[in-house]
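Before I ask anything, let me first share the structure, which is written out below as structure tokens.
Missing here: one protein chain of the complex. Every other protein chain is in place.
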Amino acid sequence: MTTDTAEIKLTPKDFTTDQEVRWCPGCGDYSILKQVQSILPETGVNKEDIVFISGIGCSSRFPYYMDTFGMHSIHGRATAVASGLKIARPELSVWVITGDGDSLSIGGNHLIHTIRRNFNMNILLFNNEIYGLTKGQYSPTSPEGKVTKSTPMGSLDHPFNPMALCLGADATFIARAMDRDVKHLREVLVRANDHIGTSLLEIYQNCNVFNDGAFEIYTDKGSKKEEALFLEEGQPLVFGNDDNKGILLDNGTPKVVRLDDGMYTKEDLWIHDSSDKHKAYLLTTFFDNPSLEGHMPRPFGVFYAQDRFRYEEAMYQQLDLAVERKGEGNLDKLLRGENTWTVS
Amino acid sequence: MTTDTAEIKLTPKDFTTDQEVRWCPGCGDYSILKQVQSILPETGVNKEDIVFISGIGCSSRFPYYMDTFGMHSIHGRATAVASGLKIARPELSVWVITGDGDSLSIGGNHLIHTIRRNFNMNILLFNNEIYGLTKGQYSPTSPEGKVTKSTPMGSLDHPFNPMALCLGADATFIARAMDRDVKHLREVLVRANDHIGTSLLEIYQNCNVFNDGAFEIYTDKGSKKEEALFLEEGQPLVFGNDDNKGILLDNGTPKVVRLDDGMYTKEDLWIHDSSDKHKAYLLTTFFDNPSLEGHMPRPFGVFYAQDRFRYEEAMYQQLDLAVERKGEGNLDKLLRGENTWTVS
Amino acid sequence: MAKVVEEKRVVTIVFAGDSGDGIQLTGTQFTNTSALFGNDVSTFPNYPAEIRAPQGTVAGVSGFQLQFGSVEVYTAGDICDVLVAMNAAAFKVNLPRLKKSGTIIINTDGFNAKDLRLAGYESSPLEDKSLEDYRTISIDVTKLTAAALVDSGLGKKEVERSRNMFVLGFLYYMYNREIAPTEKFIKEKFAKAPHLIDANIKVLKAGYNFGDTSETFTSRYNVKAAKLPVGTYRNIMGNQATALGLVAASQKAGLDLFYGSYPITPASDILHELSKHKNFGVKTFQAEDEIAAVCSTIGASFGGELGVTASSGPGIALKGEAIGLAVMLELPMVVINVQRGGPSTGLPTKTEQADLMQAMYGRNGEAPMPVISASSPSDCFDAAFEACRIAIEHMTPVFFLSDGYMANGSEPWKFPTTDELKEIKVVHAKERKQDDPEFLPYKRDERLVREWALPGTKGLEHRIGGIEKEWDTGNISYNPENHERMVKVRAAKVARIADSIPLQTIDSGADSGKVLVLGWGSTYGVIKTALKECLEEGLEVSHAHLRYIEPFPKNLGEIIKKFDKVLIPEMNNGQLVKIIRDKFLVDAKGLNKIKGIPFSTPEIVLAIKELAHA
Partner (left out) sequence: MAKVVEEKRVVTIVFAGDSGDGIQLTGTQFTNTSALFGNDVSTFPNYPAEIRAPQGTVAGVSGFQLQFGSVEVYTAGDICDVLVAMNAAAFKVNLPRLKKSGTIIINTDGFNAKDLRLAGYESSPLEDKSLEDYRTISIDVTKLTAAALVDSGLGKKEVERSRNMFVLGFLYYMYNREIAPTEKFIKEKFAKAPHLIDANIKVLKAGYNFGDTSETFTSRYNVKAAKLPVGTYRNIMGNQATALGLVAASQKAGLDLFYGSYPITPASDILHELSKHKNFGVKTFQAEDEIAAVCSTIGASFGGELGVTASSGPGIALKGEAIGLAVMLELPMVVINVQRGGPSTGLPTKTEQADLMQAMYGRNGEAPMPVISASSPSDCFDAAFEACRIAIEHMTPVFFLSDGYMANGSEPWKFPTTDELKEIKVVHAKERKQDDPEFLPYKRDERLVREWALPGTKGLEHRIGGIEKEWDTGNISYNPENHERMVKVRAAKVARIADSIPLQTIDSGADSGKVLVLGWGSTYGVIKTALKECLEEGLEVSHAHLRYIEPFPKNLGEIIKKFDKVLIPEMNNGQLVKIIRDKFLVDAKGLNKIKGIPFSTPEIVLAIKELAHA
């Protein structure tokens, strides 16, 4: 790791490679790429100390477009590769780029294990509710009944709720953002990066070729205010056109109330507190099918953030302790062992 | 499937094979085997319609001791094998036997996917918080700091909370039991079997060779009443010596109260309702290290049970619908296709 | 304008454009129409790995090559007669394929400054002297399409999307083809968007009429119907043929088909095709990964269905452990590998034959299983069917090898009727009554095959698993002698399949001679074509093509011995050649091409001559 810190200030351009970006025109991946390139200079980390690891999928091409160290590994295994890298080189800034298929289908196991071990890395899960690269099969986040190439009569799978799954795996940081709200995306990216531990950021990403409009309801001006709930630390849960709705906890149960009929004011509402796991759980349950009457709005922002020991830090503590106890390893002593005899 | 129902009543003995049981003397697996053999006759299912599928591990030897159909598959994959079997033969009674390593380490992904798809099968997860068969390495349920063969200085992994993980994967039935309370185990086994959908039953199982006493606090007469909380449908959450403690919900937050100092009575307590997912979530959070001051008791029984469509049923509905729409498949028509020409 | 009509025996056209230009569809339509007309056809789609690779660039070029003729054709052609180039990049990539004096049909709108820059041209190649060697037909397709749709009310994007129909119409005119089949296709495709039906047909006709009226060229071509063997034909792609082969096998065996798979290029289309045939009782299960795909398939096989799982190289690697389990369980299962360029992720959309050794040996321990290979798109049907037959009748997992070339390529197929298909005999262990002798799950018949004992059958309760099994009983056994006996019997069981498969035949050439060209897989067509040329020149060369790689047909050794030399062309770095050398101790030579694209005829011819004269 370069220690020389008197760096020239980097710009997003410094993170751009000479490789042509090969996503379909209009793909949501572009916007995410841009935001990541734009926040990195602000992190103050040197280019050479940043590594992007991805699996396979449209989204997983990402590292090729980042002028940092990078590995486009194999399908589903980015988190496992990143885990080893983080153990080897805890000082590096490690980012995992993965898709809903990559991380939740084939890579589901590595994801939940990485999360429980809480390596200090950022996982950006590009959720487009479809397999993009293989041309449009349903994914574990596709809704029930989804008609895709592999499910002409509709998908039979009850989908994962990624926030709930990760919380169930004892995540220390879970958050959601979307490709089309770039300001919010930037903010959440910065928070994910600031979190020490595994940050799991799900980003709703439009695949305009195979699943166009999957998240339109949250990104479209006409419906966004009613359907998307933006979580702000210490602020009440407010949403709706003209911020006319809020959510309060009625004896522990979330309830949507109106703020414009004089019954309730913002003071009555649930105040967002990302350190409260129980509230985070409740937020993960806001996952109804938006076509259902009386459904909850979908939350965006940081659901939960908790400080817990990182696997790699604990490992280095053990390594130090071992040296403290036994002294630096002496190879000759090790080879010789305890019981020898001599033939002369 | 045999349709002949005028069966002679089966007994536990009918489910015993001629294979010698090869667990260590004193292993908790014996007790579980016995209870399973004892409840099966009551299910009324014919022997030949029952299939036990396991992975690899001490626990996974189970099928060899059951005189039903069985497969001792490969490590971590029992749920995947069972999924295919269930699709092929939905009428069979399918049981998956798995260990904490088998299902939560190598098999974690198949477990959570099986759970979300909600195949109608029973998964018995023998949790001994250790790898038994490979002679004593830590598992994903071993507590932090656990000294094992592979972690002489203590494990660095933050363990899974299996109930929380499975709930996060949208399980429709989660429950916990233990090898040493056979009456309770029987009851929960029966409920797991009665549930239509994937029943996930975690069974605390003592590995007296590599992890003796891991659950002693819950099974030992001296501590059981204080440490184990038995969930009974429609009943208040009561525990403690002389049932002198209870748990109530204080504005949504669980709180332990005394019942013997006149402050609270049973009427004030949280009434167990396994159809309430939110309460089930709270129960999964009762997972503190029992050596901590003020920790919650560990719940046993059925945390949660919900009715949701089963993958295999939905598939057969589609198959029927396809026939309804297109008629029974006609191979000649299929081979001929739409556009043909003739050379003569 | 009236045009002269020239007769042609065979024509090779390559359609090329941007990935978004609908090239694959255009090519497929031309192919189907030609096939329906009675030509023999053979195709080679060649597209980038990206969904929409960067527009206008060389990397984004999508190509579809097609050979059609009034004689039998076995490859998509080596050198093209006609190049259709929708833009500068497509032109650049494909010009090398065009024969001198060939025809280039150019969409001039794809050669503006930006297109040229993206394609890496300094100046326009259209103004280049190098074009003098070719006949160039320049058309501003974009403008003409827009003109045809001026009243359609369609947006610019939609208009641009139908440009391919203009080109197609133009070529239909040029090659004297009917547009009716494509009209029908358009009507079905856009059934839910009638305005697009009208628009596309309008453009198709505009293209056709443009050919008729424009002065750009003077002759039309006629390629007569081919004298294929008498019968009724359809056009078929390899993956589709594979899917139909599986359905056919399940129907002939009277079993439901269970297809457990995880999407991967180029195997996914089998999943897509099968998922349409639920009315045949076909159950497709898109699993969470390849391991779950194969394991669920094993579960379904245990349950009594025809279990099939498919993937491509990397996914097959993941299945290795479970395939080993299937070997132990001795349950029927077909594992399909639609091979693509490797190693690792490799070249996902390109073809290769480099997973043969993986099929043979990619498992721990001694885990022999039959390996079957198809040799052309339509042959995928027969090979897939045969793989199923062997799996079921011999109670074993079977590898079926296809590859990207034949999977995506197409050709006319003289499809069989149900009655013409081989029977597949399913033997289920019978219910046991109280006093019947004990059921022995690993008791074998004279072919060393055990019985398939289905859950739900009274008295057959038994346990199987991956630990070594005791002879007959199937119980766990650590006995040393038993292990050796079981290892040997599993090998012998596979070896004995040789008793029930046809002897190897010579495809062309004499029974003995100087050079035997021994091939497998999708090199069939090109080897056959090369042989024709060599035989016409009087070379003493023959061609044998393997369907059965494990076990080999019993007479393969004899055949090989009758030739001085053996040449083994493979799209890999030499794999079958290793097996042949080991088995028969002959100094077989490999001819290896590892470029993600098929051999050309001259490459094979040259190698044959070199070896013949060495």
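Per-chain numbering from 1; labels A, B and C assigned in written order.
Heads up, the rule we're going with is that a residue touches a chain if its C-beta (ideal position, glycine included) is under 8 Å from a C-beta of that chain, and two chains touch if they have at least 3 such contacts.
These figures come from a predicted structure and were not determined experimentally.
*Asks:* Omitted chain: which shown chains does it touch?
*Replies:* A, B, C
*Asks:* Touching the left-out chain: which of C:Glu127, C:Glu446, C:Glu481 or C:Glu536?
*Replies:* Missing-chain contact among the listed residues: C:Glu481.
*Asks:* Tell me which residue among A:Tyr30, A:Phe69 or A:Phe309 touches the hidden chain in the full complex.
*Replies:* Going through A:Tyr30, A:Phe69 or A:Phe309 one by one, A:Phe69 is the residue touching the chain not shown.
*Asks:* Determine which one of C:Pro125, C:Gly342 or C:Gly404 touches the chain that has been left out.
*Replies:* Candidates C:Pro125, C:Gly342 or C:Gly404; residue touching the omitted chain: C:Gly342.
*Asks:* Even though one chain is hidden, which residues of chain A still touch it in the full complex?
*Replies:* 1-2, 4, 17, 19, 46-49, 51, 53, 56, 63-64, 66-74, 77, 80-89, 91-92, 109-110, 113, 315, 318-319, 321-323, 325-329, 331-332, 334-344
*Asks:* Could I get the residues of chain C that touch the absent chain, sorted low to high?
*Replies:* Chain C touches the missing chain through residues 48-49, 59, 291, 312-318, 320-321, 324-325, 327-328, 341-350, 352, 354-355, 357-358, 360-367, 465-468, 478, 480-481, 483-484, 487-488, 491, 572-573, 578-579, 581-582, 585-587, 593-597.
*Asks:* Could I get the residues of chain B that touch the absent chain, sorted low to high?
*Replies:* Interface residues of chain B facing the absent chain: 20-25, 56, 58, 72, 74-76, 105-106, 108, 131-135, 137-138, 140, 149-153, 209-210.
By definition in this document, only the chains that are shown with their structure count from here on.
*Asks:* What is the distance, in whole Å, between the centres of chain A and chain C, each centre taken as the mean of its C-alpha atoms?
*Replies:* One centre to the other, that is 39 Å.
*Asks:* Centre to centre, by mean C-alpha position, how many angstrom separate chain B and chain C?
*Replies:* The mean C-alpha positions of chain B and chain C differ by 44 Å.
*Asks:* Can you work out the whole-Å distance between the CA centroids of chain A and chain B?
*Replies:* Computed value for the inter-centroid distance: 30 Å.
*Asks:* Two or more other chains in contact with one residue: find those residues in chain B.
*Replies:* Counting only residues that touch two or more other chains, chain B contributes 109, 113, 315, 318, 321-322.
*Asks:* Which chain C residues reach two or more other chains?
*Replies:* 278, 288-289, in rising order.
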